[in-house]
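A single protein chain has been removed from this complex, and every other one stays in its place.
Moving on, here comes chain A:
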Amino acid sequence: MMMRIQTRSRVLLAGTLLSALLAAAPVALADTPPDTLVQAWAIDDMISLDPAEAFELSTGEITGNTYDMLVRLDANDTTKVIGGIADSWTVSDDGLTYTFKLKPDIKFASGNPITAEDVAWSFERAVKLNKSPAFIIQQFGLTSDNVAEKAKAADAGTFVFMVDKAYAPTFVLNCLTATVGAVVDSKLVKEHVAAVTPSDEYKFDNDFGNGWLKTNYAGSGPFKTREWKANEAVVIERNDNYYGEKAKLARVVYRHVKESATQRLMLEKGDVDVARNLQPGDFDAVSKNADLAVTAAPKSTVYYFSLNQKNEKLAKPEVREAFKYLVDYDALQDTLLKGIGEIHQNFLPKGILGARDDNPYKLDVAKAKELLAKAGLPDGFSVTMDVRSQQPVAGVAESIQATAAQAGIKIEIIPGDFKTILTKYRARQHDMAILQWGVDYWDPNSNAETFATNPNNADDSMNKTLAWRNAWDVPADLQQETKDALTERDADKRSSMYADIQQKVRDTGPFIFLWQETEIAGLRKNVQGFKLGPTFDTNFVAPVSK
């Protein structure tokens, strides 16, 4: 009896082992299908796929790949704009009217032809829905009352866009590359429009298809969205009706994976082809792995710390300058920011029109001490700094604390979550704060306006730019220059004006610019053509193959 049980259990054991091996085998060989690119990415910020509503990082990438705009950023030189749906465009002599000729005989993914009516309706719904990204179009003087007049189809192939001031054409075109200007298939969306009861906030009797488009697709990009399961996955498929060069792969799957370590493991095992949220440690490990490759690109977010000019010590020009010499930029670049950021001492991120990339400041304690002595503070002083308790910001703040201490400035770090710090910052109650700023739209004005203008430095100002938040009374000539740059019609001249504004803000402003964020990705070796762009809507996946 004993023997028999033992034998049986031995058979059982062997069977278990065998089945375990069998089960393990496909896992070990798990490769993604050859016509599909699988990306692991934290996509829990996604709340809507409607281009008139979506303003998040992940949706930016989906919209950028699945929709088309009138004009697009040139992937090879993002300071330039190329045609999207528009074939060519002209600007009237008074600078108020933009006429776009559409590419002939192009179709939406549904097969419907793309006409100027679709473009006009897309603008109309974006302005009327008035969701978070709507201001990018509305700033040209478009309101729900005049949008039908200001953005209209002259004929099936001609779209006319009228602005309220003679802006720089580069400014207008740059803004039209934003995903809010994506052209939707009006015929298809209109089949799914839902009725709503008008109210004071929303005066219209229908939702312009917003409810349906949140989870569905009506575009014309190189890919079409097949499905989005919240916090699980987004699947986009090749659009065979696309007029341009067709996507190389049949399908791209974005899998929601939050943890960096999990993404690294999945990438190492071959469960995914691309990992998008790797932390520096995991990124290091991936870059050393022979089966894997890495890629990186500067993104549009700039990190800085600022000095509130309400603090009379920080308001002294010498103190402002001294702080610029009290950051160990080189060491930060080599250690805490390695792979995730690049030292950048100007407010415009690299890749945008007019961006400077010179970094004149270096750690120089002696020079800073000299400046402090000139300011009448030879022994330094005490000051607080609000810091988000998250890396790499917290580590950088500690490093600044240590280098500033060498010049006698005692920084007390106040940790907090982002919301608390932002509330304090907006109420101008901080001494110093280390924060980041991402561009709202791909034009230098987005940052210049906030860093270099402050129309009213009073506490009750309506215009709460970053200069206002730090109570910096921006010199009138600098404000004027920023205003002029917005209407400068010559692109080269405009670019050099922004270079000048950046230098003035860098040299005299209460901002110490630290670094520009770098987006990184880990790839399987067989993935070809994967290139990150400067914005999320230029992270194009159509050229990717494997």
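Here is the rule we go by: contacts are C-beta pairs under 8 Å (C-beta built on N, C-alpha and C of every residue); 3 or more make two chains touch, one makes a residue touch a chain; residues count from 1.
Definition applied: contacts and distances are computed from a predicted model.
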| item | value |
| --- | --- |
| Protein that the absent chain corresponds to, by UniProt name, given "Fenitrothion hydrolase", "PPM-type phosphatase domain-containing protein", "NAD(P)/FAD-dependent oxidoreductase" or "ABC transporter permease" | "ABC transporter permease" |
| Residue in contact with the excluded chain [from A:A154, A:A402 or A:A427] | A:A402 |
| Which of A:V91, A:L332, A:A467 or A:I512 contacts the chain that the document leaves out | A:L332 |
| Residue in contact with the excluded chain [from A:G141, A:G157 or A:P415] | A:P415 |
| Where the missing chain touches chain A, by residue | 261, 279, 281, 285, 328, 331-332, 334-336, 389, 391, 394-395, 397-399, 401-402, 405-406, 412-415 |
